[in-house]
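A single protein chain has been removed from this complex, and every other one stays in its place.
Think of it as A and B in the order they're written, each chain with its own count starting at 1.
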Amino acid sequence: MAAARWLLFKALGAVFVLWAVTTLIFFGIRMIPGDPAEAILGGPGSQASAEALAQVRADYGLDEPLLVQYFMQLGRLLQGDLGDSYSMQVPVSSLLAEQLPPTLVLAFLALVLAWVVALALASWSMLSGRGAAVISSGLEIAGAAVPHFWLATVLIVVFSVNLGWLPPVNTGGVDGLVLPVVTLALPLAGFLGQVMRESMLNAATSPFALSARFRGETERGVLFRHSLRHAAIPGIALSGWAFGSLISGAVVVETIFARPGLGRTLLRAVTDRDIPLVTGVALVAALAYVVVMALSDIAERLADPRVAKR
Amino acid sequence: MVNNDDGGLLQVDGLTVGFGGGEVVQDVSFSIAAGQCLALVGESGSGKSVTARTLMGLAGEGAGVAASALRLSRTDLLRMRGRQWRKVRGSQIGFVLQDALGSLDPLRPVGREIDDALRLRTNLSRAERSQRVLRLLTDVGMDDPALRAGQRSGELSGGLRQRALIASAVALDPPLLIADEPTTALDATVQAQILALLESLRDAGTGILLISHDLAVVSTIADNVAVMSQGRIVEQGPSRQILGDPQHDYTRRLLQAVPSGHPRHTRLSTGTLQISDRLPAMDSGESTSMDSGTGPDGESTRRRGGPLPAPSRDEPVLEASRLTKRFPTGSGSFTAVDDASFSLAAGSTFGLVGESGSGKTTTARLALGLTAPDSGHVRLFGEPWSAVPEQQRRPRRPQIGAVYQDPMSSFDPRLTVEQILTDAVTAGRSLRPARHRAQVKQLLDLVGLPSSLAARGPRNLSGGQRQRVAIARALAPRPRIVVCDEPASSLDVSIQAQVLDLLDELQREFGLSYLFISHDLAVVRHMSDQVVVMQGGRIVEQDTAERIFQAPEHDYTRRLLDASPRLAR
Partner (left out) sequence: MTLLDSTRSRIRNRGAHNGNRRVGAVEFIAAAVALFLLAAALFPSWLAPYQPLAINPADAFQAPSPDHWFGTDESGRDIYSRVIFGARESLLIGAAATAIGVGLALVLGALAGLGGRLLDFGVGRLLEVLFALPGLLLALVFIAIAGPGVVTTTVAVGLSTAPGYARIIRGQIIQVRSSAMVEAAVVLGRSRAQVLRRHLLPNALAPVFVIGTLGVGQAVVWAASLSFLGLGEPPPAAEWGAMLSAGRTYLTTAWWMTFFPGLFIVLTAAASTVLGRGLQRRAVS
């Protein structure tokens, strides 16, 4: 019962977010001076004829009052119609269906790799003692200061140009996935590792860990039976956020490695000011984000009974 | 005195533990026989916990341990190294920490925590182990062991949690159990149950080392007592002898500080308590309005050391009638205070006693006008108090002050003592101490603090000093009523004694009326003229302190009195 209500609440929240994103973009674009019909025909530089502009206005319903256009768009959206891309003249929904899967694969693999690296580094720093501070500041800097574009550059120069082990751009094969996944995963691993390390440190110095030692538990036992669980909690809680940051990072990574995907589509749409496509990508990204957030929320509640009580 | 008989289970001789520069435990010797309980008593920082942890080989990082003997039965603990220590822990010595909520992993079922000890040190199969876990839980008095084994510590009450923790410590049936403040955060009735459990373990032959600051607890269970102060054992012997006829000065002071069985207004602390005899004048012109009852400039309250100003019983200073307060919860609401009426007479102390969740603190907040009752009302000096808007309460707020359990959180961490008190004497107009130094000094004198502390931040004060600053701040607007919510509960017993004495002294000096809230019956009895007993938001009994404690009428009051440990001398 409570679970059903919670689910309904989340679903309503998601609908609200999608509506708000649509609305913000719709009115945002109308506040900017400029003629949308001109944008459809390729921007002010295209010297479109008056007839062509009038035709486009009629086709896209741009001659209607603003509010009518707004509700027409909401109506189409409810039917799953995201409109046609200005620049590619194909339905946005079919473009998205094509571009979403590669990005999801990329983000998912990067998330898994980031978790593995983060847990390994955090555990290592707990057991190694001496190197702990160095690992800690390394994670701190990696997590906050290494941009994807620079990491990608370094990886390409080292592994593709000099060593020739991996292709610098997408070849369609699995080996083409390695560098993009690593590029996305490492900064995230730095960030997650830092949070997990902290949580492990708190667990390892807590009274329950002391009690475990009083029962004869080894340090390794404390780590595996207690600290790791406690490290996983913030990791799970942050996974929704992490997924979002991966989608954002995918814009850069897909562009550098010339991979198909949502990120690169968004960049092209932004450069072309292809508003229906921008709206479409934003909606899909927001929906994915909301869903993953809800999943990580559920996972956190399952893993930690204290959360549900808060 | 060290008894060297061979039946000794634990033998500690000349134990010294040091960290870097200083030695925190010096030349400590004691012994425990099977089926005996030795209590190691001392205040915080006395070295008692470090002593206990050293016996487990976990004194802490960088600890230097030396002793002429450290033996458990036939095992020489001095020769233990990493792996060998782990065989001692759990199977030879069980350890129960103070805070059961923190001492059980919140993410794991308590059954698994108990199982850990069995898994590490026995060859039992999984099924046999889970049988053992259930039996252990039954042994420590759990009602539904199968259910409890699957629950996590957050789902258990404080008492059940402590039982589970004890079960995990005695899972391997160790001959020695160390219990470090095992009942400190528990309500009196629960505390009594846990002490009974420890007693039954002792009677079954387990040797117990009980670490405690609470002499009353110690007197109920310990066979022998060792009193520790500043890393040394100052006195030890059979508990009847130590508690009944203490030889060492420190032990005497400690016993004197326990507020049980002394007549009201008896000094608990030793040493002179020099408080100045007058409050500094307030800077603002508003001070006159709040003195209407006492005469100009607090004249009537200046009789230092004189008899108590006769409380005028005719008009209550604070009157609560039929107060009810509910808080919304996930489903429905929770009634924190239920139809509570009482009145506080001028110059007297009204004690409010109850266990956790009884509605004491909510009552205090209602009296202070910090939260509005759902029904009923509070009147202050005969005028409406809870029923008027905050703007109308504000000018009258100087008449009623408050002292809290945790003074640290009630101070702005950015301010120094001087600034906190300057803010108080100028009614919030200024933080610059320069012009108000004299008044600040007077306030510090009043609570017995040296002016040299004025420039410090509250972080750099001891717990007792902080509470004194909090009292000084509360008194700066010259209130006639002070609400004290567990004002000494988190302090060591000797510091508690000083704070209680100070409150008593100030009451006589200035004719203050106290609404005094505590879970500790002995403290309430020591401080109060009138007492109400609260349970689950309701007032179950209300009478003079004498009658409540001599001839309790309500069943719950009786149970509470039976459960609260009294110092048996």
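To be clear about the criterion, contacts are C-beta pairs under 8 Å (C-beta built on N, C-alpha and C of every residue); 3 or more make two chains touch, one makes a residue touch a chain.
Predicted, not measured: the structure shown is a model, and the values here were computed from it.
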item: Hidden-chain contact residue, picked from the options A:64, A:198, A:219 or A:297; value: A:198
item: Residue among A:4, A:78, A:161 or A:174 that touches the chain left out of view; value: A:161
item: Hidden-chain contact residue, picked from the options B:424, B:534 or B:567; value: B:424
item: Footprint left on chain B by the chain that the document does not show; value: 368, 370, 394-395, 397-398, 400-402, 404, 406, 409-414, 423-424, 427-428, 431, 473, 477
item: Hidden partner interface residues of chain A, rising order; value: 13, 16-17, 20-21, 24-25, 28-29, 32, 129, 132-134, 136-137, 140-141, 143-150, 153-154, 156-157, 160-161, 168, 187, 191, 194-195, 197-198, 201-202, 205, 234, 238, 241, 244-245, 247-249, 251-252, 255-256, 266-267, 269-271, 273-275, 278, 282, 285-286, 289-290
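In this section, only the chains that are shown with their structure count from here on.
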item: Chain A and chain B: spacing of chain centres that average the CA atoms, whole Å; value: 50
item: Chain A residues within the chain B interface of the complex; value: 206-208, 210-218, 221, 225-226, 229-230, 233, 303-306, 309
item: Residue numbers on chain B that touch chain A, as the complex places them; value: 56, 58, 86-91, 94-95, 97-99, 102-108, 113, 116-117, 120-121, 152, 154-155, 165, 168-169, 171
